[in-house]
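Take a look at the structure set out below.
Complex shown without one protein chain; remaining protein chains in place.
On to chain A.
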Amino acid sequence: MSKTYEYVPEPALVKGNHDFKDITAMITDINIRPTPKGWYVAFGIANMLLLLLLGSIGYLVWEGTGIWGLNSPVGWGWAIINFVWWVGIGHAGTLISAILFLFRQGWRTAINRFAEAMTIFAVMCAGIFPAIHVGRIWVVYWMFPLPNQMLMWPNFNSPLLWDVFAVSTYFTVSLLFWYVGLVPDLATVRDRIKSKIGKMAYGVFALGWRGSNRHWWNYEKSYMILAGLATPLVLSVHTIVSFDFAVSIIPGWHTTIFPPYFVAGAVFSGFAMVLSLMIICRKIYGLEDIMTIDHMEKMNIVVLVTGTMVGFAYIMEQFIAWYSGVEYEKFIFMMRAAGPYAWAYWIMFACNVFSPQFFWSKKLRRNVTFTFIISIIVNIGMWFERFVITVTSLSTDFLPSSWGYYSPTIWDVATYVGTFGLFFTFFLLFLRFLPMVAVAELKGVMPQADPHNYDEDGEFVPPKVEVPEPYKNQTNQ
């Protein structure tokens, strides 16, 4: 080990030596300034896609699920794939805001608001699919255990019902968590905005926030409690989504590693999505000093770790399928890697396992364009993961005479593409009207908020440790 290494101290979380006022202005002026033209263009496109979604759903309700590409062995197609994909994306927000909060990771503050918004909209997109796939959408409320004169109840033993509870709880808690975090910042916008209507609108939602000591005390407490409540939800939602598959006895679905493997995959795709959106927004809104390259690097490391975890699960599945000696398991996994859907399997493998491995290189982790490309690739890969799981196991079922090849119809594609319309419509509204970074919290992690141990340029100077006599001569940098 003759090679010497340079010690790299922890970088500051906000770059550019801004003062507090700068930060407030940088973020809230986006809400106060007149709407930029580009925003209208983007909003228009998102709205058109949203119309496509509404149209596809309308036709689906009119005509029935026959318009989709489902066939006899493959009774679960794009609807479940898209559901799992969107729910997975919706995981990063709460992970960033709740789990990283409990771990006291200061860097979360730059992106948590943003990621939470993404979570909420992604879960909304996800929620559409279970609702519309039932066929008779007018009795969709039967999903809930509502007392009725027929004494009909949903099957409480089914993870599909648990899903209804898990996802709706997750959505509610995420929304509350997001809103509680927003309150102080809404008050900031209220105080800065000139327009009367704006003042009133922000004022209503700021719940009379005056920034008093007591307000902050309540705020911190409730935020902590919500973080604690949200943490198990991060795990529970995707665990139950994985149960949808894993409790069955379909080869390739029934495997015990599914719960943690799905959670890792969800975090993986969620972080990738946050990265894609963040890279665009920081550029357009000039927030490079807040959402820094260091943030991107940290997120890339999470992408690398979770991607590798997913890869670990793929390998375990393959190994145990062989090791189990169960004919059907072996067959399904052979079909995955070499059957009619092998193309999808290898796309999945390449996107999810191989592509994040580039992030071992520090240079690539800090390369914005490269990160953007990988983040998109990862989300493509994660879509294919759900495709592979759902379709390969069903298409070659226990009865060879019923085997079939599944392909989607134009309506499958239109519905899926349409959900992007829903997502971006809401997301653009969020960018326009709400502070996209938690202003108040961000100030708390700035170097300026911590007056110790920094020299004039904001460089960190670590204090010296005093140690007992015998060691004095050999220590201290």
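The working rule: contacts are C-beta pairs under 8 Å (C-beta built on N, C-alpha and C of every residue); 3 or more make two chains touch, one makes a residue touch a chain; residues count from 1.
Here is the rule we go by: contacts and distances are computed from a predicted model.
**Q** Which of the following names does UniProt give to the chain that is not shown: "Lipid II isoglutaminyl synthase (glutamine-hydrolyzing) subunit MurT", "tRNA N6-adenosine threonylcarbamoyltransferase", "Quinol:cytochrome C oxidoreductase" or "Response regulatory domain-containing protein"?
**A** The record names the chain that does not appear here as "Quinol:cytochrome C oxidoreductase".
**Q** If I consider the whole complex, including the chain that's not displayed, which of A:Ile293, A:Ile320, A:Val413 or A:Leu429 touches that chain?
**A** Missing-chain contact among the listed residues: A:Ile320.
**Q** Tell me which of A:Gly55, A:Pro145 or A:Pro260 is the one touching the absent chain.
**A** Only one listed residue reaches the unshown chain, and that is A:Pro260.
**Q** Out of A:Tyr59, A:Phe205 or A:Phe312, which is the one that touches the chain we can't see?
**A** A:Phe312
**Q** Among A:Leu151, A:Ile249 or A:Leu399, choose the residue that contacts the chain missing from this document, as touch is defined above.
**A** Checking each option in A:Leu151, A:Ile249 or A:Leu399, the one touching the absent chain turns out to be A:Ile249.
**Q** Identify the residue among A:Thr239, A:Thr306 or A:Asn352 that touches the chain left out of the display.
**A** Residue touching the chain left out of view: A:Thr239.
**Q** In terms of residues, what is the contact footprint of the unshown chain on chain A?
**A** 1, 4-10, 104, 232, 235, 239, 243, 246-249, 254-260, 308-309, 312-313, 315-317, 320, 323-326, 360, 452-453, 462-468, 470-471, 474-477
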